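Every protein chain except one is present and positioned as in the full complex.
Right after this comes chain A.
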């Protein structure tokens, strides 16, 4: 039923300033490749996001492009960007923007 086994090309971004929302993150990281997924969890108690974010690219290329740039400065703040190591499970704050390509 499924066409091919899909690999995930994900970044883990931390130190995201509170002023940015997933829209801005997606726009910014979109310059390196097509962003399939942008997950910036918000805390339902406080209304602020938690300061970290996952960016999923459709291809390895986008991921590599993003990793090669240093530093990632967005609106005066330096984001910490690394390849996502842990698979993220059990997301309760559903801020997912899934987009089928």
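Miscellaneous remarks
FYI, contacts are C-beta pairs under 8 Å (C-beta built on N, C-alpha and C of every residue); 3 or more make two chains touch, one makes a residue touch a chain; residues count from 1.
Note that contacts and distances are computed from a predicted model.
The chain that is not shown carries the UniProt protein name "PROP1-like PPR domain-containing protein", picked from "CAHM1 protein", "PROP1-like PPR domain-containing protein", "Phosphatidylinositol glycan anchor biosynthesis, class Q" or "Cell division cycle protein 27 homolog".
What chain A contributes to its contact with the hidden chain is residues 1-6, 17-19, 21, 23-24, 42, 44-49, 71, 73, 76-78, 80, 89-90, 94-95.
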